[in-house]
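All protein chains but one are shown in place.
Order of writing sets the labels: A, B and C. Residues in every chain begin at 1.
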Amino acid sequence: MANLEYQPRYVLSLSCPDRIGIVAAVSTFIAQHQGWIVEAQHHADQEQMRFFMRQEILVESLPFDLETFRQKFHQIAESFAMDWKITLSTQRKRVIILCSKPEHCLYDLLARWRSGELAMDIPCVISNHETHRQFVEWHEIPFIYVPVTPETKATAYAKIMELFDHYQADVMVLARYMQVLSPTMCDRLRGKIINIHHSFLPSFVGAKPYHQAYARGVKLIGATCHYVTAELDAGPIIEQDVIRIDHSDAVDDIVRYGKDIEKTVLARGLRYHIEDRVLVHGNKTVVFR
Amino acid sequence: MANLEYQPRYVLSLSCPDRIGIVAAVSTFIAQHQGWIVEAQHHADQEQMRFFMRQEILVESLPFDLETFRQKFHQIAESFAMDWKITLSTQRKRVIILCSKPEHCLYDLLARWRSGELAMDIPCVISNHETHRQFVEWHEIPFIYVPVTPETKATAYAKIMELFDHYQADVMVLARYMQVLSPTMCDRLRGKIINIHHSFLPSFVGAKPYHQAYARGVKLIGATCHYVTAELDAGPIIEQDVIRIDHSDAVDDIVRYGKDIEKTVLARGLRYHIEDRVLVHGNKTVVFR
Amino acid sequence: MANLEYQPRYVLSLSCPDRIGIVAAVSTFIAQHQGWIVEAQHHADQEQMRFFMRQEILVESLPFDLETFRQKFHQIAESFAMDWKITLSTQRKRVIILCSKPEHCLYDLLARWRSGELAMDIPCVISNHETHRQFVEWHEIPFIYVPVTPETKATAYAKIMELFDHYQADVMVLARYMQVLSPTMCDRLRGKIINIHHSFLPSFVGAKPYHQAYARGVKLIGATCHYVTAELDAGPIIEQDVIRIDHSDAVDDIVRYGKDIEKTVLARGLRYHIEDRVLVHGNKTVVFR
Partner (left out) sequence: MANLEYQPRYVLSLSCPDRIGIVAAVSTFIAQHQGWIVEAQHHADQEQMRFFMRQEILVESLPFDLETFRQKFHQIAESFAMDWKITLSTQRKRVIILCSKPEHCLYDLLARWRSGELAMDIPCVISNHETHRQFVEWHEIPFIYVPVTPETKATAYAKIMELFDHYQADVMVLARYMQVLSPTMCDRLRGKIINIHHSFLPSFVGAKPYHQAYARGVKLIGATCHYVTAELDAGPIIEQDVIRIDHSDAVDDIVRYGKDIEKTVLARGLRYHIEDRVLVHGNKTVVFR
């Protein structure tokens, strides 16, 4: 949900063991300070007995700033053993894009960034190929070439993590980046690396999923946006979609159809992430879209 | 959301002018009485400045019955000018089905009723044809033949409304009932008649929508489940879906594909209604699925 | 494609190594005898270098009967090393339905059979439970109870194959039949057993696929109609579809959404089969819908 005349919001998201009085405590706190809630979503996972919540509150309706909010809310959070955070909607996330030679996801992300559809900053684009340097630089975004070979892999990934820190990035997007990241990197940046895999996971993990799909003779192909974990293509799923194919579609037709799904699914998943709409618990996500 | 071991719930649904403190007031009320909320959804319509809410609370967590809940909640409802109701999830809605000769929606609804997927009672099936008498009666449901001709229309509709009252029905479903109801009936049973129209409304209002779709050369066809109002096929939409067709599909192929969409969309829409998941405001619906 | 006033057709379907002149030979043969083709589809698999074709020819346009057609066409078929068959569209396939306790696919198939949407005969319904005896018998279809226990499995499957022969069945449909068939049976009836699996294969093979889907946190669930082979859930796929779910859907919601997909996908797959629209090659299908 969104409104046409945009007003800054605090975005409060949390999860905690489910019990009586959570909503009452949070909403009473907000109402007491005259906070105007413009968006609110809950979810109670009855299997895990865990409660999830996301609220958007108009900044100008509250008498205090982000830091004060944090301090004041701290006590409630403690008493319910909440895993929580609060962010300011106008403080744009810093998103590093990693890409290789395929251009469709890169073009798509830059178009959405440029038009303001994705409200993020892109401190740099990193690639293991020089292919898209000029295109990226035309957008006045630094392009950093970090080659990856079996021998240089460790150095390359150290370099990428260094860049992540240097640019104070919030998240890294693998926009069809054709390298498998190291377990170290996956662990260190857990929940901060988003990948687009070109299959409807858990089908067709690993390399050449469209070829696998063609060989199996499936009637729909898909794409999956997920957080990267050390186990390949097995992290928490944020978003998925599919498109119909048939016997007349050869592998390159499938690739073409797939690209359209990939870029749409990646863009949706990334938007959910940068708007703090994704709450991870175990290997699953709650997405308050 | 649902759980496997079903426990009875109170279903509280309401809408009111949006302002600060609604959620706090409602959730505090529930928490004070140790009510356990298993499902909660909100929506704030920023254009209409109206707030919508639906809550499911475990019956056994609260110390009072439905009537006492009503009395106690009354004051809060008043103070926020709420349009509200509370129902007991185990009190099955009484659903009268109206059908004509096409069998697909009827079969589908009876299968869902019989398996318990749709938790409703069917006090009777009314039809303007004798076609399905035996099938319906096999299910031990009374079948009532109410013929409709241009001359007898008024009498027929009076009879149907009488049956609605007699059976203390909650809602009437037009399961491909091939007659246009009278404005009187539409007004008297406003919000209580659900129709399935075999097009993706607002396209192809009125008769033979699949023929209209074929003539226009559309590439997808659809179905729409909506509340019936005096204006034909213009009532609030509850649910819609579509399916792809192409040039090779003749009208009877379209009809066949369409049937699958019709019965699915009708069943979904009806389920939302009988679980009190649909809140109507003006000519639009909020569906807390 | 279909026409409203139905005229009987010969359905010729074939596959052969791809080479120049196949279409010319077949279409010249038909044209020479004044055959009126109402539907024609080709597919050349460039990887396998194999050609697939399906034609519907109006019976009354040709001067000879099915047997004569077979004799006359034999020479062309030989010269191109065709794997081919010709059937008469008015000769209904004989379809045995196997079911267990779930009713949704059974109800759905019987509704489509009764309305003539699926132009087939149902010589009997076989089940390992008595649950649906009365419902099936009401339709004047023999209901045969064949219990299956670990001890009686071999006998039970022998009995089912005997029934298949006895009723001169063309195909057997597993309409959510909750038993794994024996390899013997799968081999003997290769290409003649159609199953509906309640996942988007190859994901979630085997038991409780909806639980597997829930555990993995996928955002769409699906169903797959496929030919049964000795390897579980690995046979040639005929049709698939999916539906969107989200974090708020518990397993029983997923089951409910899934049922709608299962019955639609099964009905589509079965229709393709009984209209001789499915050509199997290796572990893949060409479906001329």
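Convention: contacts are C-beta pairs under 8 Å (C-beta built on N, C-alpha and C of every residue); 3 or more make two chains touch, one makes a residue touch a chain.
Only a predicted model underlies this, so the values are computations on that prediction, with no experimental measurement involved.
*Asks:* Kindly state which of the options B:35, B:236 or B:258 is in contact with the chain not pictured.
*Replies:* Touches the omitted chain: B:236.
*Asks:* Please pick, from A:7, A:61, A:182 or A:248, the residue that touches the omitted chain in the full complex.
*Replies:* A:248
*Asks:* Since one chain isn't shown, list which residues of chain C touch it in the complete complex.
*Replies:* Answer for chain C: residues 1, 3, 20-21, 23-25, 27-28, 30-32, 34-44, 46, 61, 244 touch the chain left out.
*Asks:* On chain A, what residues meet the omitted chain?
*Replies:* Chain A touches the chain not shown through residues 1-4, 102-104, 107-108, 110-112, 114-115, 117, 135, 138, 248-253, 256, 259-260, 264, 267.
*Asks:* In terms of residues, what is the contact footprint of the unshown chain on chain B?
*Replies:* Interface with the chain not displayed, on the chain B side: 43, 45-47, 200-204, 216-220, 222, 236-237, 239-242, 246-248, 250, 283-287, 289.
In this text, only the chains that are shown with their structure count from here on.
*Asks:* Of every pair of chains, which is linked by the largest number of C-beta contacts?
*Replies:* Greatest count of contact pairs is found between chains A-C.
*Asks:* Mind checking the centre-to-centre distance between chain B and chain C? Centres are C-alpha means, answer in whole Å.
*Replies:* The separation of the two C-alpha centroids amounts to 35 Å.
*Asks:* How many angstrom lie between the CA centroids of chain A and chain C, rounded to a whole number?
*Replies:* That pair's centroid distance is 41 Å.
*Asks:* Pull out every residue in chain A that's touching 2 or more other chains.
*Replies:* 43, 46
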